[in-house]
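Of the protein chains in this complex, one is absent; all others appear in place.
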Amino acid sequence: MDHAATTATRPEVAAAMVPYMTGHFGNPSSLYDLARVSREAVAAAREQVAAAIGAEPKQIYFTSGGTESDNWALKGVAFARKAKGNHIITSAVEHHAISHTCVWLEKQGFSVTYLPVDRYGMVDPAAVEAAITPETILVSVMMANNEIGTIMPVAEIGAVARKHGVLFHTDAVQAVGHIPIDVRAQNIDLLSLSGHKFRGPKGTGALYIGPGVRLDPLMHGGAQERGRRAGTENVPGIVGMGMALELATAEMEENTRRITALRDRLTAGLLSIPETYLNGHPERRLPNNVNVVFAYIEGESILLMLNRRGIAASTGSACSTTSLEPSHVLMACGLPHEVVHGSLRLTLGEQTTEADVDYVISAVMEIVQRLRDMSPLTPAELRSRPESG
Amino acid sequence: MDHAATTATRPEVAAAMVPYMTGHFGNPSSLYDLARVSREAVAAAREQVAAAIGAEPKQIYFTSGGTESDNWALKGVAFARKAKGNHIITSAVEHHAISHTCVWLEKQGFSVTYLPVDRYGMVDPAAVEAAITPETILVSVMMANNEIGTIMPVAEIGAVARKHGVLFHTDAVQAVGHIPIDVRAQNIDLLSLSGHKFRGPKGTGALYIGPGVRLDPLMHGGAQERGRRAGTENVPGIVGMGMALELATAEMEENTRRITALRDRLTAGLLSIPETYLNGHPERRLPNNVNVVFAYIEGESILLMLNRRGIAASTGSACSTTSLEPSHVLMACGLPHEVVHGSLRLTLGEQTTEADVDYVISAVMEIVQRLRDMSPLTPAELRSRPESG
């Protein structure tokens, strides 16, 4: 129930990668064949990734993951366009791969606007337009939020950016392989994705770079990826990511139908617990994301108890992280500090069943009750029994 | 015969990685066990890598390869220490992952000294000392050259840097797993390595960061790698790299003996061809590296003919690259332009046999003669037969 964090690689994908690691392809291969097999496999993967987002293969650049793609997009555009301007617009609910990069760019002399979001975590395209100045070189707003699942009005934001001659990047790490994407129709200049979010291998990712977009490399060195991303290509990883994304795209419609039904069942079950509220947008959200807050209790305790029952989950509570800062996403949605502490994110995967969902609902019900009984904040009417002694 | 470019992953390493991809470990695992298994495997790999270079596990940070490690070390130190100074010292024979990064840093306002090398490709530690100014923040000199195999006087260069309070980074991508390394004894503050150079997986690498060394992240984002390198950990890759490096280290002594003998046999065989010269240092060189120049002929043609005979190799000729620039390494060693064109690098692997070496020698002899017969530069006495006509 924590499939937004990472997914295991599909066994058939892992199996397909092994020959590209060891160079053992079964049939006796000459030197030429081996090099050609790798080259063609990388080209095929580039087509698979391009097809999944409506791009052309030559616009896909392979990276080591979502984090690298995000860092590259932001730093690459910032350094390449700094003669043009030094202003970047992003949102207050981005993943740290974006927000921490922005903070670093501020130290290098760039100025960054962190746009607020509404209570559902949505950025208003009109606010983007209002924030654009003659100095603005880049807008970066994520496609779907990793904590609350909210899907942003990306096409509209992209249109605003384009109208003002500003580049538009979107962190689509949570979206790719899960919802339909069309970089052209959605006015996207740069798009980040990460292989292990759609049952591809970890340590793989890609950056889509649209026509005419100039950006400095993040990885300087050899001439790989047409001179834009140096480093020996991770051929097995690239092959695995392409295959996993092609499969995810083919199965998307069917999976979305099934998983959305499960998500709604899980949401309804959890919201039947008193003083429980849904985070994120009720409709415009990822098919696999449920995020709720339970008043009066704390997230890390919920996680620990769920873990003991074999259920992985995630929380926006500071107590579950080493940084002791509560989720900036839930805070940006206007949730008060104490409420953020009681949040729980459950994300469904392709293998999740209705029985799993029902098991989680009853486990959470029981855990919430136990923790509320323990909490000094809980009003009397929510306690299961009078306080002992 | 091109094992310096990349090596195939050991089959046993690939096999060990698969369960970390798919999460199928055979024995029925609880959620806790699965997370623990991954965590412990990463910790074990960190120990394996640390042991191979005389470091402590907490000084090892996993990256996506040699290129990332090099970019991180240089940009990370440059941006972290720019208040202290803006001068970097490197050599004229570094890999592009270093030299292109330096060129980019120059555009960002840093000043870089590219130290010359002697005819063997060696940097003089005294020249390093002479180049240090009060503005100098970093010295980066590679441990072993990827083209000519020359092993640099790294310990001496490190001592000079330390004496002047300057950080010392070494790109040891070609050295790790091939020659003994001790970061402490060799006065190294930062060291880059890459997994696929010692039969580990592609897309894996590490940066050693010595005690007290401050540097900015290259990958901003999540709190992975103790907040210094963001991005979901490539657990299977890390496991594979650790295992491959442990095996390489265990087998190093035996392999070095065997491969050095083969290298010397190959060198002698090639040098028996008239007007053929060895590049790089005759003794202080990697056990697996042979690099020669043949007068009057051109490297790409040699490569193509070798390839047709099933032999992979590499050349410093401009004609084999898209950039049409001949090897900066051979040029820095003082070879004239036309001679650089006739260079050939052969690098041996663990599986190379004496029969392979003898086959290569006879193939090269025949090819060199054919191409010399074709070349307008060849003096009459080196032609195999009088001109037709």
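Should a chain be cited, it is by its letter among A and B, assigned in written order, with residues numbered from 1 in that chain.
Note that a contact is a pair of C-beta atoms (placed from the backbone, for glycine too) under 8 Å apart; a residue touches a chain by one contact, two chains touch by 3 or more.
Quick note on the criterion: contacts and distances are computed from a predicted model.
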Choices "succinate dehydrogenase", "Fe-S cluster assembly scaffold protein NifU", "Oxidoreductase FAD/NAD(P)-binding domain protein" or "Acetyl-CoA decarbonylase/synthase complex subunit alpha" - which one is the UniProt name of the chain not shown: "Fe-S cluster assembly scaffold protein NifU"
Selected from B:Y20, B:F79 or B:Y296 as touching the chain missing from the view: B:Y296
Candidates B:K58, B:K163, B:R257 or B:H337 - the one touching the absent chain: B:H337
Missing-chain contacts mapped onto subunit B: 296-298, 300-301, 304-305, 308, 317-320, 322, 324, 326, 337-338, 341, 373-377, 387-389
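FYI, only the chains that are shown with their structure count from here on.
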Touching residues (chain side subunit B, partner subunit A) in the complex: 6, 8-11, 13-15, 17-18, 21-24, 30-32, 64-68, 70-71, 79, 95-98, 100-101, 103-104, 108, 194, 196, 201-204, 216-223, 230-237, 307, 310-312, 321-323
